[in-house]
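For this view, one protein chain was removed and the others were kept in their places.
And then chain A:
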Amino acid sequence: MSKSNFTRRGLLKTSAVAGAGLALPTYLRAQEGGFTNAPDGDTVTLGFNVPQSGPYADEGADELRAYELAVEHLNGGGDGGMMQTFSSDALQGNGIMGKKVEFVTGDTQTKSDAARASAKSMIEKDGAIMITGGSSSGVAVAVQALCQEAGIIFMAGLTHSNDTTGKDKKANGFRHFFNSWMSGAALAPVLAGEYGKDRKAYHLTADYNWGYTTEDAMRKETEAMGWETVNAVKTPLTQTDFSSYIAPVLQSGADVLILNHYGGNMVNSLTNAVQFGLREKTVNGKQFEIIVPLYSELMARGAGKNISGILGSQNWDWKLENEKGDRYKGTNAFVQSFGEKYGFPPSQAAQTCYVQTLLYADAVERAGSFNPCAVVEALEGYEFDGLGNGPTLYRAADHQCFKDVVVVRGKENPENEFDLVEIVEVTPAEKVTYEPDIPEFEGTLGECNPGA
């Protein structure tokens, strides 16, 4: 066994060093202007907090690509991307308010505690004025709360749970991405049209916050149109083989399986469901169907051929402007500059992150200040266009963006690895808009916090 060198003097030395180390990061740079991390030089620092390790690392990498592109465009580099099509002309390509944009990155690891730690470090050590990113609702809610306390603006990345702008909403936090409720509202009419109004649904739901809100939304919408929910089973987030959950589905008499799963969970549960031959079965005289409420390109790639023919919803798709026309202008501009830089089309995660960065920069320019409370005021109730999703509103009541939702289907015969989904329909914003005070979204924004 190893010999211990634990002495009183050693302990004192170690604690002195550790104490000094711990004290350092909590130092906040001198505050001017009365808010946290007010930029004092000719640069301003943004903090990009994305999963760089763990199961969502690929999605995080795409988010980071989008952020780097946004910074390049804000500083006047490249072709300007969506800044050319953005309805606001406040951004001039000279940084934000004349200050050159710099950035630091953190690794969320898709774990709330790690994400908070990396955000905290970017705020306290690197002086980040705004934090953005993330690929999970658990992380978004945790980091949003941290930013609220610290007096920093949080521009959420990919987070789809109702709670991010529902019961956990915060005055300093903003979400461009859509949510579970909107997915349900956008999918329901398409499902009624494709599969009829007399269906028996079986839900498998990831056992965490996002899974619950998605199951709720899907049940509410499908039951309202006449579907019956036969059963809803929660599956552990760490589950990899779903066979024991899939096998009983047919026995239950269900003719639709709704997979409220994301990422690796969804890839595995869908793969297992197809393996068990569910899609070839006829139940109650109807073809058995599988639905995945929230889709992503990376998930489609992971699921391979199994995804073909499966309906789901997305926040955005890179083919939107080509297929659905001018309403979605900005899409092609973004796809082109992203494609030229990286060689492949951007994911919806990349788009939402890019847009969030531009929206923040634009709000600062319009407010004429980096003060979080001024930025909040500039973003609240802000209507804009030309960022790829059509006319969009940042609602003041809950800091949620309201815009069209894309209903997609896995392509039967993809031409290449980027061409995995086809756009079935785009549900207009008014169909997916809800009152801010409905029970699913209860919660209070509170007051904006400038920190310092």
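The definition used in the following text is that a residue touches a chain if its C-beta (ideal position, glycine included) is under 8 Å from a C-beta of that chain, and two chains touch if they have at least 3 such contacts; residues count from 1.
Heads up, the rule we're going with is that contacts and distances are computed from a predicted model.
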item: "3-oxoacyl-[acyl-carrier-protein] synthase II", "Ubiquinol oxidase subunit 2", "Quinol dehydrogenase periplasmic component" or "Branched-chain amino acid ABC transporter permease" - which is the UniProt name of the missing chain; value: "Branched-chain amino acid ABC transporter permease"
item: Listed residues A:Phe35, A:Phe48 or A:Tyr245, member touching the removed chain; value: A:Tyr245
item: Residue of A:Asn260, A:Asn306 or A:Asn449 in touch with the missing chain, whole complex considered; value: A:Asn306
item: Residue of A:Asp198, A:Glu223, A:Glu340 or A:Glu383 touching the missing chain in the full complex; value: A:Glu340
item: Among A:Ala201, A:Val267, A:Ile290 or A:Leu358, the residue in touch with the chain that has been omitted; value: A:Val267
item: Residue touching the undisplayed chain, where the options are A:Asn332, A:Gln348 or A:Thr427; value: A:Asn332
item: Contact footprint on chain A, counting only the chain that is left out; value: 1, 53-58, 231, 233-236, 238, 240-241, 243-245, 247-248, 250-252, 264, 267-268, 271-272, 275-277, 280-281, 283, 298, 301-306, 318-319, 321-322, 331-333, 335-336, 339-340, 343-345, 415-416, 418-419
